[in-house]
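Yeah, one chain of the complex is gone here, protein chain that is, but the others are all in their spots.
Right, chain A next:
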Amino acid sequence: MNTTQNTQPAGLQAPRAKMQAQDVRVFYGEHQAIKGIDLELMENEVIAFIGPSGCGKSTFLRSFNRMNDTIEGCRLEGRILLDGEDIHAADMDVVMLRARVGMVFQKPNPFPKSIYDNVAYGPRIHGLARGRGDLDDRVEDSLRRAGLWDEVKDRLHAPGTGLSGGQQQRLCIARAIAVSPEVILMDEPCSALDPIATAKVEELIAELSQQYTIAIVTHSMQQAARVSDRTAYFHLGELIEVNATDKVFTHPQNALTEAYITGRFG
């Protein structure tokens, strides 16, 4: 199938591809979930992946930091590059890769530790902080960027699981950015949140995009429309259309995309 693919209009600086998927095919045993996709994640952009359940968007997202490696029988063909380097190269350290390409999941999953330790966990195991003061700074900075600092600064040593759902999700985002990632993958980060918590996370995504490259899988098309610069539509393991979000939502090029975003699917 032909993919309708337009890159963003060139601004003063031409956008640079942060990650590149080249002819990516993913198999779960015999079943082929991703059927040869080429896509670039541009630096400092928010790209949304949308599509009906089972279209492969989450599988594709998880390929960018090799999260699928943990699934038995899952195998990937094709190449994924981070700053031009193959993430499947023999000398690629997967732990380092996941620090550079962080992930936020659908359900907030704070560790059963204090708020402070949740955020400090990554910098500690990666040896990113020089001493206690440095670690404190890093934790505060991450919580501030995640928009959570003012809400938790007086109870940093309370358990992270005691926070509300929306706060827990922002804590997970703080945890992801504490290790200074370059790319953040988000798999339906707001599906378990109420509208106000969702609005906060969406605002956060907009702020974070100034520093990071963000790819987000969402079932809410309004959310894709609100937060992303580009939107990619997936259908049965294929990338059908990727274009500037306002184009996709006002005038999609492909009839399948049109049917899906106007709710005429199925």
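One rule holds for everything that comes next: a contact is a pair of C-beta atoms (placed from the backbone, for glycine too) under 8 Å apart; a residue touches a chain by one contact, two chains touch by 3 or more; residues count from 1.
Keep in mind that, in the parts below, contacts and distances are computed from a predicted model.
Novice: Given the choices "Phosphate-specific transport system accessory protein PhoU", "Deoxyribonuclease HsdR", "Response regulator receiver and ANTAR domain protein" or "GMC family oxidoreductase", state the protein name listed in UniProt for the chain not shown.
Specialist: Hidden chain identified via UniProt as "Phosphate-specific transport system accessory protein PhoU".
Novice: Write down which of A:74, A:178 or A:225 is the residue touching the left-out chain.
Specialist: Of the candidates A:74, A:178 or A:225, A:225 is in touch with the missing chain.
Novice: With respect to the chain omitted from the figure, which of A:132, A:157 or A:251 is a touching residue?
Specialist: Residue touching the absent chain, from the options given: A:251.
Novice: For chain A, enumerate the residues touching the unshown chain of the complex.
Specialist: Listed in rising order, the touching residues are 221-222, 225, 249-252, 255, 257-259, 261-266.
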